[in-house]
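Removed from the display is one protein chain of the complex; every other protein chain stays in position.
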Amino acid sequence: MRPSGRKLSELRPISIETGVMGHAEGSCLIRVGGTHVLCSASIEDKPPPFLRGTGQGWVTAEYGMLPRATHSRNRREAASGKQSGRTQEIQRLIGRSLRAGVDRLALGERQIVIDCDVIQADGGTRCAAITGGWVALRLAVNKLLAARQLTSDPILDHVAAVSCGIYAGQPVLDLDYAEDSEAGTDGNFVMTGAGRLIEVQMSAEGAAFTRAQMGELLDLAEAGIAGLVEAQRAAVA
Amino acid sequence: MRPSGRKLSELRPISIETGVMGHAEGSCLIRVGGTHVLCSASIEDKPPPFLRGTGQGWVTAEYGMLPRATHSRNRREAASGKQSGRTQEIQRLIGRSLRAGVDRLALGERQIVIDCDVIQADGGTRCAAITGGWVALRLAVNKLLAARQLTSDPILDHVAAVSCGIYAGQPVLDLDYAEDSEAGTDGNFVMTGAGRLIEVQMSAEGAAFTRAQMGELLDLAEAGIAGLVEAQRAAVA
Amino acid sequence: MRPSGRKLSELRPISIETGVMGHAEGSCLIRVGGTHVLCSASIEDKPPPFLRGTGQGWVTAEYGMLPRATHSRNRREAASGKQSGRTQEIQRLIGRSLRAGVDRLALGERQIVIDCDVIQADGGTRCAAITGGWVALRLAVNKLLAARQLTSDPILDHVAAVSCGIYAGQPVLDLDYAEDSEAGTDGNFVMTGAGRLIEVQMSAEGAAFTRAQMGELLDLAEAGIAGLVEAQRAAVA
Amino acid sequence: MRPSGRKLSELRPISIETGVMGHAEGSCLIRVGGTHVLCSASIEDKPPPFLRGTGQGWVTAEYGMLPRATHSRNRREAASGKQSGRTQEIQRLIGRSLRAGVDRLALGERQIVIDCDVIQADGGTRCAAITGGWVALRLAVNKLLAARQLTSDPILDHVAAVSCGIYAGQPVLDLDYAEDSEAGTDGNFVMTGAGRLIEVQMSAEGAAFTRAQMGELLDLAEAGIAGLVEAQRAAVA
Amino acid sequence: MRPSGRKLSELRPISIETGVMGHAEGSCLIRVGGTHVLCSASIEDKPPPFLRGTGQGWVTAEYGMLPRATHSRNRREAASGKQSGRTQEIQRLIGRSLRAGVDRLALGERQIVIDCDVIQADGGTRCAAITGGWVALRLAVNKLLAARQLTSDPILDHVAAVSCGIYAGQPVLDLDYAEDSEAGTDGNFVMTGAGRLIEVQMSAEGAAFTRAQMGELLDLAEAGIAGLVEAQRAAVA
Partner (left out) sequence: MRPSGRKLSELRPISIETGVMGHAEGSCLIRVGGTHVLCSASIEDKPPPFLRGTGQGWVTAEYGMLPRATHSRNRREAASGKQSGRTQEIQRLIGRSLRAGVDRLALGERQIVIDCDVIQADGGTRCAAITGGWVALRLAVNKLLAARQLTSDPILDHVAAVSCGIYAGQPVLDLDYAEDSEAGTDGNFVMTGAGRLIEVQMSAEGAAFTRAQMGELLDLAEAGIAGLVEAQRAAVA
C-alpha cells in the first residue's frame, strides 16, 4: 500500500558515515532512504553573549538545503538574501531538540554549532538532521573528553527524530516525499534513547484528528526511534 | 500555587471586543488576562498565484508585536529589516491553524489575510492570536455571506488555541508569562469547536516528558478550548 | 461644505486614554476623529553613543501603521524588509518635534523612545502621533520625577501638532482623509503650548501658494493647537 | 559677522555648467559656493505603473552623496544596503518640488528621473539639487520639444530652492555648513520663478520661533530665489 | 619542498563520482586532494529574460561553501543575508568559463544552472568547481541528447581549470591551502581540452611578477589541465 512497498511500521534503510568533513570536530553524512544530510559540529570557545559568566554552554543549529536537493531547483537562500520561514523553523527545532539532551553546565562556557545541509531530499529532512546532528555532536564532545577539555560527559542521552502520519487512512512510520505530500495528518517526534519525549509537533493537513489517532502515531514513533538510536550507536561506536 | 492565584485548570479572564478596526472586513481586540491582541481580517479578490484557476481560496496570517508590548522594549522588526524566526514560526502556525477550519473550495478564489498585532504581552500571544483571528475571520466571512458573495458558509467549525505546561511539577492551563518562563514542558494546542485536534506542539524546555504527562496536558487543553469557544460564540453572536 | 459637516475651523473630536500599554513607562491611545494612534514611551538608561559623556539625553521616535489601519491593506513593513521613505520621514519629524520641547541637559544621560503605531487611519496620523507622543513622554517623565531619578522637570512646554490645508478653495483645519486626498495645499504645524512654532511643513500638491494663504493656514493652526493642548492637559491631569 | 564674510542677504557665488554627463538627456554641475551637485535628467518611455493609461507623466528624483563629499568620509549607502532616512526625505522633496512646476498631462505618459549626486558638500545640498535638477529637467524637455515628441511645453515655471536660518540671532540667506551646524532655526524654501511658494519646511533646532521670524526668513528667501532663477535662465539660454 | 611532498608539476589525486544528487539532470562530487565540491546541473525550460526570442540559451553558475568546509567555521551566507564579494566573483567566473565552451545557439532557448557547493576546502575550490561543473553540464546535455530534445551537441570542448603560483620562489602546480596562503603570485587558468585559453587571472600577492614567470606558470597549467581533462573523460565515459 505504501508507494515504496514498505510495511506500515517500517523505517527506510539508514546509513550514517562519520568523519566526512575533515575540518569539523564531528561530522557525518546520514542517509535515511533517499534523504541525505551532511551534519557537522563546530566547537567555539565562547558561549553566546547572554550566557557569558553563567558557567553554562549552548548548542545551536543551522539548516540549509542545496538548491538542487529537490525535484526542481529552489532558489539559493544566500542569493535571495534571507532564510525562509520554513528554514528558520526547522533550525530552531533542531537546536532546541539537541539542547534538551545536553547538560549545559557540564558543557561549560562554550558553544557547539551544528550545521545540517540537505544534499538530497525525499521527506523527513528535519528528522534526519536531528538524528545525524546528534552523531556530529557526540563525536565533537568525544574529542573534548579525549583532550580532557571536559571532565564529565555533558551528553545526557541519545536524541533522535522520526515523522509519522496518516497516509491513505493508515498510520505509517517515516514518511517519504510521496507519502508526505499526500498525508492527512503528520507529525514529527523527537525522543531520547530512553524513550522519553522532547518534541511533539502534529498538524492536521486536512481533517482534524483525534486523540486515538495521536496515540497510534506515538506508538509508531517509539518503535522507529529505537531503530534510529541503534543506528546512532553503531555509527559512534 | 500559581503566581496569579488561579486554579490549575483555570483560564484567565477573556474579553473579545469586535469592530475595533473600522476599515477591516472583520476585527477584534482579544484580551486573555494581560495578553491583548488586535486581530483583523482583510478580504482580497484574488487568491495567491499558486491557486489561480483551481477554484480554491486561501487564508493566511501575519503576526507582529508592538515594540513596547513587553517588559522591556524590543527592536521594531520593520527597523531591523526582517521578521525574526520566532515571528515567522508563529504566523505560519496561525495561518495553518485557521486554514484547517475552512473549506477552501467553498471560499472560492479569494484570500483572507489575518493580521494579529500584540499590543500587550503576558504569555500565550500565539494562542490568543489564533482564538481572536478566528473571530475576525468569522466576521469577514459573515460580511461575504450577507452580501451574497458566498452562497454556502466555508467555515467548518470554531478554531481556538490554548497553552498548557508543567509548572512547578504540576500540569497547568493557560500559562501567563511568569509561568511560561519557568515551565519545564509546555505545549500549544489548537482544536476545533467539536474538540478535534488541529495542531499539537509540545517542547521539553528542561527534562524530557512522558506520554502520561502529555495526556494530562491534553485533558487540560480540551477543557480550556471549550471555554474559549464559548467566548468566541458570545463575541460573534 | 466639508465632507464631515465640520466648520472650517473645527477640530475633530479628541480623546486621549492613558495607561493603555501596561509595561510602558508612559502610554496613551489618542483618537482624533477616525485616526487612532497608540503611543508609548520607553525609558532607556543610556543615551545613544554620540551623547555618551556629554551629560545630555535624547528623545527619539518610531512610527508604524498596522497593515489594515487603512481602507485597503498595506504590506507589513517588517515583511517587506524596510521602512518606507514616508515612515522614516514621519518618525524623524516626531522625534525632532518632541526633542524641541525638552531640555536635554535636565533629562540627563538617558534616552526616551516614543513608539507611535497607527491602529486606524483617517488623515493626520503624524499630527496625532506628535500630540499623543507628548502625552506618553510627559507620563514617563512624571514617573522619573516621582522616583526622584530627575530633580528638575526637563519638559519645557507642551508640544502638539495639527494639519491645515486648502480644500475646495477654502482654508480648513484638521483635514480628514477625504479632505487630505483632495487638498490643493496642505501643511503640518507643530507648536508649543505657548503658541511658538517648532515645525512648519507646507506643500503645494497642485498650484503653488501665496504668503497670504500661508498666513490663513497659520491662523487656523494656532487655534487648533490650543484645543489639542487643552486635551493633553486633561489627559495628564 | 558671517563666517564667510557675506552680508546677511547675500547668496554664495553660483555657477551652472550644462552638458557635463554626455549620455543624459539633460545635465549640469551646479556649484553654490562649496556645494557642488551633479544633476542629470533621464527620459523613460513609460510612466510608473500607477499612471498607465491616465495620459499623465511623472517626474521623480533620486539623491546621493559621494562618500567623501563631506569633511570626514561617510559610509557608501550602496555598501550599507540602504538609503538613510535623510536621503529618502531629500529625494522625496526634490521630486515633489519639481513635479509642482510641471503640467503632467502636457508631459504625456513618460517619466523623467532626476539624479542629484553631491560631489562636495558645504550646506544646502538639497536646495542646490532642486535648483540644478530643474536645469537638467528643462534641458531634457527642450530635447523632447526639439524632436517634436512634445507639442506643448509641460514646464510651467522655474523651480528653485534656498535655505535661510537664524544664525547668531540674525536672519541669514543661503547657509553654508558652518552656519547650518550652528543655526537655531532653519528652513528650506522652494519657489517658482513668479515668486509663489511650493514648499516651506522650517524647523526649530533650538528654541521655538515666532511668526515674525518666519516672515523675515521668507523675505530673504524671496530675494534669494530671484537670484537663483537668474542663474538658471543664463544656464539654459 | 612542497608541504604535501608533491613534485613542482604534480597535480593532487583527482576523483570524480557522478550521479550523486539523484534529482539533478547531471551531478558529480569532485575531489581534488582535500578539496571536495558537489556540482549539479539543472535544466530550465526558459532562458533568462534578455535572451527570450533570440534562439539562444544560457549557462550560469552559483557557488557556495558549507559553513564548516574550512578550518574554522564561517558564517552561513544565507544567514548573513548576502553573498560575499568573493562568492560572487567566483560564481561569475564559473559561469563565464563554462559558457565559453558551449554553442549557445545549438543549446536553444533553455538555461542550465550549475550549482557548485564546497563540502571541504583545501585550496583551489573555484578550479575544482569549474572542472566538476563541466562534468555535471556534460551529463545534463547528454540527457537532452538522449531524449532528442537536442539534435546537435552544443558542447564545443572540455573546460577545466587549475591554479599555479610561485611558492617559496618556485613555480608550482595546483596549490593546496598551505601553499596558497603563502604564495607570492598566484593564478587561475581555465582552458579547453584542445589547450586554448578561456580565462587567465594572475595576481601579485606580494612582489610584482615578470612575463617570464607568467610563462612558467602557463607551462605548468597546460600540463595540469591535460590531467584534469583526462579525469573528466573517464568520469563521463
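Quick notes on this structure:
As written, the chains take the letters A, B, C, D and E, and residue 1 is the first residue of each chain.
Just so we're on the same page, a contact is a pair of C-beta atoms (placed from the backbone, for glycine too) under 8 Å apart; a residue touches a chain by one contact, two chains touch by 3 or more.
Please read these numbers as outputs of a predicted model, since none were measured by experiment.
Shown chains touched by the missing chain in the whole complex: D, E. Considering D:15, D:56 or D:87, the position touching the chain not shown turns out to be D:87 (whole complex).
Residue E:202 is the one among E:51, E:202, E:223 or E:236 that touches the chain missing from this view.
Think of the hidden chain as still there; on chain D it touches residues 20-24, 27, 34, 38, 40, 42, 44, 62, 64, 66-73, 76-79, 81-83, 87, 113, 115, 117, 119-121. One chain of the complex is left out; on chain E, the residues touching it are 82-83, 85-86, 88-89, 91-92, 96, 100, 157, 187, 191-192, 194, 196-204, 207-211, 214, 218.
Here is the rule we use: only the chains that are shown with their structure count from here on.
Without chain C, contact groups among the other chains are A, B, E | D.
Counting only chains that touch, the fewest steps needed to get from chain C to chain E is 3.
By residue number, over half of the touching pairs seen at A-E are also found at B-C, the match among C-D, B-C or A-B. When the CA atoms of chain B are superposed on chain C, the rotation angle comes to 180 degrees (nearest 5). Of all the chains, the one whose CA centre sits at the greatest distance from that of chain D is A. As a whole-number value, the distance joining the C-alpha centres of chain D and chain E reads 51 Å.
Contacts with at least two other chains are made by residues 82 of chain A. Applying the touch criterion to all chain pairs gives A-B, A-E, B-C, C-D.
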